[in-house]
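Only one protein chain is missing; all other protein chains are in place.
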Amino acid sequence: MTTAKTIHLTLKVVRQTGPDQKSNLETYAARNVSTDMSFLEMLDVVNEDLTLAGQDPIAFDHDCREGICGMCGAVVNGRPHGPQEGTTLCQLHMRHFEDGDEVVIEPWRSRAFKVIKDLVVDRGAFDQIIQAGGYISINTGGAPDANSLPVPKEMADQAMDAAACIGCGACVAACPNASAMLFTGAKISQLALLPQGRPEAKRRAAAMVAAMDKLGFGNCTNERECEAVCPKNISIVHIARMNREFLKAGFF
Amino acid sequence: MGLESRIPAGPLAEKWDRHLFELKLVNPANKRKFDIIVVGTGLAGAAASASMAELGYNVKTFCIQDSPRRAHSIAAQGGINAAKNYSNDGDSIWRLFYDTIKGGDYRAREANVYRLAQVSNLIIDHCVAQGVPFARDYGGLLSNRSFGGAQVSRTFYARGQTGQQLLLGAYSSLSRQAAAGKVRLYARRDMLDLVVVDGQARGIVVRNLVNGDIETYAADAVVLATGGYGNVFYLSTNAMACNVTACFQAYKKGAFFANPCFTQIHPTCIPVHGDYQSKLTLMSESLRNDGRVWVPQTPGDKRAPGQIPEAGRDYFLENKYPSFGNLVPRDVASRNAKEQCDQGKGVGETGLAVYLDFADAIQRDGREVISQKYGNLFEMYAKITGQDPYETPMMIYPAVHYTMGGLWVDYNLMSTIPGLFVTGEANFSDHGANRLGASALMQGLADGYFIIPYTIGGYLTGGGYKKITTDHPEFKAAAGAVASRIQRLLAVKGKRTADDFHRSLGKIMWEYCGMARNNAGLLNAREKIAALRSEFWDNLLVPSTGAQFNQSLEKAGRVADFLEFGELMIIDALARQESCGGHFNEAFQTEENEARRDDENFTHVAAWEFAGEGQAPVFHKEPLVFENVKLSQRSYK
Partner (left out) sequence: MNWLINVVRSSIGKKLCMALTGMCFCGFLIAHLAGNLTIYGGKDAFNAYAQRLHSLGALLTLAEIGLLTFALIHISVGAILFYGNLTARPQRYEMKKNTGGRSLGSATMPYTGFLLLLFIVFHLMNFHFVDKTRQSIFEIVSAAFQQPLYVVLYVTAMLVAAVHVSHGFWSAFQTLGLNHPKYMPLIRLAGLVFSLVVGAGFGFLPIYISRMT
């Protein structure tokens, strides 16, 4: 962590004009970067300069900039969301870089996530996985009193650990196999842990895994890169629970 | 055109039930014949889409982000209120209703707020059934906390991520309906216009953000759940994509805009630290449960906080409000922080911050307990500022957070354009001049799950609409207008970016229409905005073309609308010659510097009608009638 107030960086950014275009690695100088800036604010400033110089600014997804919406994300120097553990790109601050650093910025790479432009990718596959069964099938209006079903605190806490997933896709980006097991596992696990989710646990596990397979993600080889980069520190314990639920669904 | 609020007759507690009975029902077999467009997938939009699809309507749902799950409801931290009285501390529907009306400084409708309190309990039941992992006690039952100045513990929460969990719950129901084919999802679409045919809302024009195509969609009714307009201030706690465009274009098509000057400034945000700053980060105000707010006694005291002895500290909230202390409502806490900074007692590099100190709480409860309660917030603070709040007091400053104003709606949540419904933060209905903590989630979900699914049926049975398609000339005209506006933005080819203009606008709004306002400043701001707007159309620079993914172009369109909308806010603030809730006009304050309402002249909703480009909007008044609560001066002493 630097103590300097401002630093100079060399950015190497993957630029790609559209889904089926070739990508290029372009070099930009980012000068006088305040170390209090977030990474995305640094990109804002670079983009402002590019725009004023008549060039096309770097496209990148972002929204809440509080680390919760899951919209932002890029591979920074070989690591999704950059060097700080448990942190989304928008919450990464420039004090974690040193003066003179070269910073390589790339989009998530996966067959299932097509590049839309520059660092922007299409993560619609995640929505499709959830649509396959990432819900409890109840309609509005029919629920019993909220306290009629006690849930052991430990279970509720573990469910919350899994539910913290922000759907950013860093797990897929980090996985050497571009597998979506952590994302899928987190949802299956959350709902399997709660009594409300038990009635359709089997159906859910089978359907969501099938959807995941169909969408072109790779297979899990237990590399544990996903949990290492997950900005919400979601553990592969949830993948194991998904495996269990899936095997139960298959064999029993 | 008069404003008909359509509040049902009868005693307060029976109004909603009676209204539900009186609303005509749509035959189950006929529901599938109706198409409904929902714009926005936050709590209000996702819940409405899912619930209406469950009933059988064909729903088309649009969102600006890449997935419905990312709407900004996701960032709400603290919790959601409900009148469950699980804590046995004397809570009731009536008390929640009363607190909300009082907290809103008596500028909300009694009937709406009472209904909100009534359905609050259903929301918790439904969300638990959906699998929302609310915090629980060791007995397995739901845990509650007191929040944002409430004297009862009625707030349900899921760590510091309540909004996220509620939104993911609504998103899961939405996904279920998408899989069932009852909802068609359109992501990365920016609503740029409303299509009105024969006086009724019949569709929308959107820009496909991926390829730039201008698309039109037709329906029998349109629901806007597009959130608030806090980004008119440039810096706010809103997400970057939050904007006023959908609502503002609806306003231009005839929907009245109500109380736009009612904006909420949240007291516990991380202070601004540079010109490049793109947004502000809120920290849950639950922090005020244990943190003590203070500034140095003497203006200009630049010593480090640890160097300032107890005697040199001014715990201004505790001193001024002995019974509520650090837990006074948001507007009061914010204004007092600003007051201290205006006196030169602000801390930090910019002098625009006050301390929020946990030293006493850590000493009393131990670091472990404090970390369990606020660990994730402390972590977030440390990440952003590089300082450790366990060791040194946090610095906080107020930031724009929520907008109580919005499109005017009647009791059915329908705007002044028949067939255009508005839910959640986008409407004006339930929070009056100030919103209480943990009530935004409640209102969004109440509107979406439990109100609009019924009231929209009442509208649709009014029936007799002929089926129309997007081939109708009104759709062509609206799409054409949108396309030419985009061309206009691209054609300026000036020297300043949209972001740059936005920053300038934000400074004007914050300076003159922020926490404290006065007539001279507002008049000044109105002129400045007009000047900035004319510069915008002369000197805007948007790179590239419209026929592709172009974030600068998206931004430019939004800033163009903010530049017009900002003026509407100023006009509304000028018209309301009183102080109430989030609207504080310096000319109207009590001797203790509290907001002084003028109930005789301003117990009304101000609804503004668009009168044409360059024309002053037309003022309409909806008087507020209080039959069940007595208006009193809020006092938190």
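A and B label the chains in the order they appear, each numbered from 1.
FYI, a residue touches a chain if its C-beta (ideal position, glycine included) is under 8 Å from a C-beta of that chain, and two chains touch if they have at least 3 such contacts.
Just so it is clear, the structure is predicted and the values come from calculations on it, not from any experiment.
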Fill in: Contact set of the excluded chain (shown chains only)
A
Practice prompt. Give the residue, chosen from A:A146, A:A178, A:A201 or A:I234, that touches the chain omitted from the document.
Written response: A:A178
Worksheet item: Among A:T51, A:S110 or A:Q196, which one is in touch with the chain left out?
Response: A:S110
Worksheet entry | Sole contact to the chain not displayed, among A:T2, A:S23 or A:Q55 | A:S23
Discussion item. Take the complete complex as the reference. Which residues in subunit A touch the chain that isn't displayed?
Written reply: 12, 14, 23, 25, 75, 77-80, 104, 106, 109-112, 174, 176-179, 181, 209-210, 212-213, 216-229, 235-237, 239-247, 250-251
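The working rule: only the chains that are shown with their structure count from here on.
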Worksheet item: Contact residues on subunit B for subunit A in the complex?
Response: 47, 50-51, 54, 65-70, 72, 74-75, 84, 86, 122, 124-131, 133-142, 158-159, 161, 164-165, 168, 171-173, 175-176, 178-179, 185, 187, 210, 237, 239-241, 273-274, 276-279, 281-282, 380, 383-384, 386, 449-450, 453, 495, 497, 499-500, 541, 543-544, 548-549, 551-552
Worksheet item: Which part of subunit A faces subunit B closely enough to touch in the complex?
Response: 1, 17-18, 34, 36-38, 40-41, 44-45, 48, 50-52, 54-57, 59, 61-71, 84, 87, 91, 93, 95, 116-117, 120, 122-124, 126-127, 130-132, 134-147, 149-153, 156-157, 159-160, 163-164, 166-167, 190-191, 194, 196-197
